[in-house]
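Shown here: the complex without one of its protein chains, the others still in place.
Let's look at chain A:
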């Protein structure tokens, strides 16, 4: 199975101003493996992009990776304003 942490980091790090602030948290629900992407607050906009185009592109690529089992992967971009979404 693809190492999603590495994949997400490799996609995101070169696109941000503060690569060292990129972190990924995990959580698992009964249907999804959730990956929470945390970046420096100034980089959140960069990662989401105009109308979410960048975020959508990243998600498409991440979801295209193979997953073993019947759970699916979900990428959540944490913006500092809304922690519990």
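Basically, contacts are C-beta pairs under 8 Å (C-beta built on N, C-alpha and C of every residue); 3 or more make two chains touch, one makes a residue touch a chain; residues count from 1.
Following the convention adopted for this analysis, contacts and distances are computed from a predicted model.
Asks: Look at the options "Cytochrome BD ubiquinol oxidase subunit II", "Electron transfer flavoprotein subunit beta", "FeoA family protein" or "RNA-binding protein KhpB" and return the one that UniProt uses as the protein name of the missing chain.
Replies: "RNA-binding protein KhpB"
Asks: Where the complex has a chain not shown, which of A:22, A:37, A:54 or A:75 is the residue touching it?
Replies: Residue touching the chain left out of view: A:54.
Asks: Identify the residues of chain A touching the omitted chain, counting contacts across the whole complex.
Replies: The missing chain touches chain A at positions 2-3, 6-7, 10-11, 14-15, 46, 49, 51, 53-54, 56-58, 60-61, 64-66.
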